[in-house]
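Only one protein chain is missing; all other protein chains are in place.
Coming up: chain A.
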Amino acid sequence: MSVETPDVLVVGAGPAGLAAADAARRAGAQVVLLDAAGDAGGQYWRHLPAERPAADERVLHHGWDKFTALRGQELLTDAQVWLAERHDDRPPTLHVLVGPADGNERTPRTFAPKALVLATGAYERTLPFPGWDLPGVFTAGAAQALAKAERIAVGRRVLVAGAGPFLLPVASSLLRTGAGVVGVFEANGWSRLRKAWTARPAELLSTRHKAGELAGYVRDLARNRIPYRTGTAVIAAHGTDRVTAVTVARLDPEWAPVPGTERRLDVDAVCVSHGFVPRTELAVSAGCGLDAYGAVVTDENGRTSVPGVYAAGEITGIGGADLALAEGVIAGLAAANAATTSAASTSAAGTANVGVTEEQRRARRDNQRFADRLERAHGIRPGWAGWLGDDTVVCRCEEVTAGDLKAGAAATGSRGLRSLKLSTRAGLGVCQGRVCGRTVEELLHRHTGGLLDPGRTASRPLAAFVRMGELAAANHPEESA
């Protein structure tokens, strides 16, 4: 198998990756852009299958024009990067399988790019609560994807709950499919939201279209008489074969449920999302440094700690599609610059001009401030564990409960995440901790008085499943050298 050596390889064709590839191409680099999905758009621009175009894409998708402009690029779809081989002094070698994941005919390809842009996005994070594993309980992202891509209404009495401004567009999307939305419940109270969103209002001006976008969603809710409640959370879902009701309660500022405020609401679907976790498998394998939140650390040019590796979008922190676009442009330019000039001059160049305009830098800074507000206003607080019962399932793949974690920590006395995962099986199932990893870590951190090896759930050398036969055929030592 031959190794391909493009100037710039961009992994992920969401807003960040599309912008990066476009910018790198404009700068004259030879670019390969790939995505595991069947089409461009990422998490943000979910769209209709080609055979079912809709007239109102613009309404359903913010920035559709921008997307239309970016999506014309050459893109390798159904291309799953499954392994990044670390080299430390240069970008990793990426192993890719191309073809539908359920087919038997995936073609292996190997890339050793001169510069690499990781734009792999983030996973949604949903905190567990009793009954969250019932059918009818969706992540907000899954519900929105159904709404946007399939035009499917998830229910007639849907409650949207969790934390963050992206609950609003989810509710809007649901409304447009004809779903009935009974309310949008934000876990954080007004005082925290107000403090974060109204501090230094001048800063927000530069991102006012962002604020305007959100305000539009709020108007959507008002027009449809849908309550937006703050300081309130779903603390349990009820039902036998599927969800039929939820218990909601008021939360204190640390997200602990306030006793006596519980109320029951009849619903037929719940969409919950409490935040995001950067999707860092490839970045971790490549050796990129992470910050305390598990996001890839970058400088103002999008450079990671590994020479030649850049990162943009949600993988570097959660800030919405506009920040992803702004970061993508800069990382794409910087990567193109690094790949097309000699290695010596770029490493010495440091923060020097890589072809990024002052305006592009400003866009990134402004959106970064918006992202900081997001975290200040909506970040997860520790009190949520108060709504767990001992029998609440935390790891769904292996059916490990909150009580199992507590008991495992007590029985072993271990302060090791690795050891406790192995003795409780939490995070060892098919999702490999993508859904529950953070939650398991946080709970065990409390039960053990502090884990000594945290962050282990982020290490997943295999970024995706690979069949044994594909592995056996993937790579032969003599040929890859």
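Please note the rule applied: a contact is a pair of C-beta atoms (placed from the backbone, for glycine too) under 8 Å apart; a residue touches a chain by one contact, two chains touch by 3 or more; residues count from 1.
Note that in this section contacts and distances are computed from a predicted model.
A.B. asks: Write down which listed name, "Ferrous iron transport protein A", "Ferredoxin family protein", "Tryptophan synthase alpha chain" or "FAD-binding oxidoreductase", is the UniProt protein name of the chain that is not shown.
C.D. replies: UniProt protein name of the non-displayed chain: "FAD-binding oxidoreductase".
A.B. asks: I'm checking contacts with the chain that's been left out. Which of A:V218, A:A385 or A:L471 qualifies?
C.D. replies: Answer from the full complex: A:L471 touches the omitted chain.
A.B. asks: In the complete assembly, which of A:A196, A:A385 or A:L428 touches the absent chain?
C.D. replies: Only one of A:A196, A:A385 or A:L428 touches the chain omitted from view, namely A:L428.
A.B. asks: Could you tell which one of A:Q144, A:S285, A:N301 or A:T439 touches the chain left off the display?
C.D. replies: A:S285
A.B. asks: Against the chain that's been left off, what residues of chain A make contact? List them.
C.D. replies: 83, 85-86, 93, 95, 104, 110, 285, 398, 408, 411-419, 422-425, 428-430, 432, 451-453, 460-462, 465-469, 471-477, 480
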